[in-house]
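For reference, the structure I am asking about is given below.
The complex is shown incomplete by one protein chain, all other protein chains being positioned as in the whole.
A, B and C label the chains in the order they appear, each numbered from 1.
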Amino acid sequence: MGNILVQYYSETGHTQEMAELVAQGARRVLGIEVRLKPLAECSLADVLWCDGLALGAPTHLASIPWRVKKWWDEAVDQAWGRIDGKFACAFSSEGGLGGGAELTCMGLLTMLMNYGFLVFGATDYVAPLHTLHYGVALPGHPKTEAEKELCLRLGIRLGEWVAYYVDGNEACHPRNATYSRHG
Amino acid sequence: MGNILVQYYSETGHTQEMAELVAQGARRVLGIEVRLKPLAECSLADVLWCDGLALGAPTHLASIPWRVKKWWDEAVDQAWGRIDGKFACAFSSEGGLGGGAELTCMGLLTMLMNYGFLVFGATDYVAPLHTLHYGVALPGHPKTEAEKELCLRLGIRLGEWVAYYVDGNEACHPRNATYSRHG
Amino acid sequence: MGNILVQYYSETGHTQEMAELVAQGARRVLGIEVRLKPLAECSLADVLWCDGLALGAPTHLASIPWRVKKWWDEAVDQAWGRIDGKFACAFSSEGGLGGGAELTCMGLLTMLMNYGFLVFGATDYVAPLHTLHYGVALPGHPKTEAEKELCLRLGIRLGEWVAYYVDGNEACHPRNATYSRHG
Partner (left out) sequence: MGNILVQYYSETGHTQEMAELVAQGARRVLGIEVRLKPLAECSLADVLWCDGLALGAPTHLASIPWRVKKWWDEAVDQAWGRIDGKFACAFSSEGGLGGGAELTCMGLLTMLMNYGFLVFGATDYVAPLHTLHYGVALPGHPKTEAEKELCLRLGIRLGEWVAYYVDGNEACHPRNATYSRHG
């Protein structure tokens, strides 16, 4: 069984909506167990438990909100050097198109690289003009079917890499997927 | 007279459309002279001439297209250390939402910082859910009024900083603008 | 009189040492007034007061320490949209070469761009193999003469841009500097 943690921090509910869809996507992958948790309910044990992590936060000044940074600066610090090699991706809700969500996703991933995570985005277009190359970066909350599909796909991809690499389940490699990858 | 260069590289015409709007915005600012030029027609003299630069390119792998990088690696190299302190901003067209345009804008600005440029985005929301904090980053070409306004506003802001700081025209500071900054 | 704020957050004293040198550099520029302040003693009034800002923090996970992010997320929030057009640069002390200080400097600058700052690095080499293209990024504290010179030069450059653009002091443009820019 591959273990996936979807950790999110949300103030307005936008990022929480995204997180729920990411978790739903991950659960579609064979043999994956998912924990969906707000930051405030997470402990280091959750990070130690997981094989893959989807980390979500709203975009604050194109960067990680301080509460999220505090948690990773402090709660995980003692495990530094002992959690290398887990898989991770990111998602962020921004105030508007061009508002810094891509930069926030990369900021989250950069922080996780420091802990030794293997980080990724997805090459897929889930619909015309909708992709998630560095994670899901979108204005407001997921409103359209395409925006919801972005979140689902991120969870699916995380599940696929964990199922393929950690569980050794060849059938779960994205190349064997039945969904359209380039809508 | 403040001088502004809008340099763009375009393959499909999307970035060119953006560039034309950026130039149109800059021309609205009092006392600003604008050169709108595709990369292929630019020379180092254009960079030396300008006080402010808006640099636009399509998003290729979330990063600067090689032709644009080649030009700045080679054509400008001999002027390195002699063009410090000019103002600069960026714009990019991406294949889809989340496709890397913000990262490309930051990549362009990072490259320009190496030449000593003072780089910026705009705090303004030009319409609900539309901003340009790190330059204009948008999927495809500017289709809606809000997306066109993003490009215009980038040119206006560049014009304003050049008019205010280079020409010493106090009336051109954004705080004195008559347009809505937070649509 | 151009006003410069050197704001720093320091735990081990490394970033404080850097900050003191940055402030010392800025004070060398004609007509510049400098406030050197630890984060805990800063208020929004300091940001409103300054024309130029040098912001320094240790590298925590290649990113902004949470206390610094908290301050800028909260203390400055109400002034968003009213502090555009100030000049800013960054400095960071990292745990080791390759430890994320350049990324932290860019993270600090990205955050400041969101508030409308005009951000920059310096093209100068202050000694062989020592530059500050994206701010001062160095392992530990400034130990060698070259490392100290990096910090001084950052302050000087900030002072120069403020003196030139805000005070209108032509003589302060870096092109008229008497120090060697390409050691």
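Here is the rule we go by: a residue touches a chain if its C-beta (ideal position, glycine included) is under 8 Å from a C-beta of that chain, and two chains touch if they have at least 3 such contacts.
For clarity, every value in this text was computed on a predicted model and none was experimentally measured.
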| item | value |
| --- | --- |
| Per the touch definition above, residue among C:29, C:62, C:76 or C:89 touching the missing chain | C:62 |
| Full-complex contact with the absent chain, from B:2, B:25, B:85 or B:107 | B:107 |
| Touching residues on chain B - with respect to the absent chain | 60-67, 69-70, 72-74, 100, 103, 107, 110-111, 113-115 |
| Where the missing chain touches chain C, by residue | 62, 95-103, 106, 125, 128-140, 150 |
| Touching residues on chain A - with respect to the absent chain | 80-82, 84-85, 87, 106, 110, 113-124, 133-134, 161, 164-165, 168, 173-175, 181-182 |
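In this text, only the chains that are shown with their structure count from here on.
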| item | value |
| --- | --- |
| Geometric centre distance via CA averages, chain B-chain A, whole Å | 32 |
| Interchain centroid distance [CA atoms averaged], chain B/chain C, Å | 24 |
| Chain B residues counted as touching two or more neighbouring chains | 106, 133-134 |
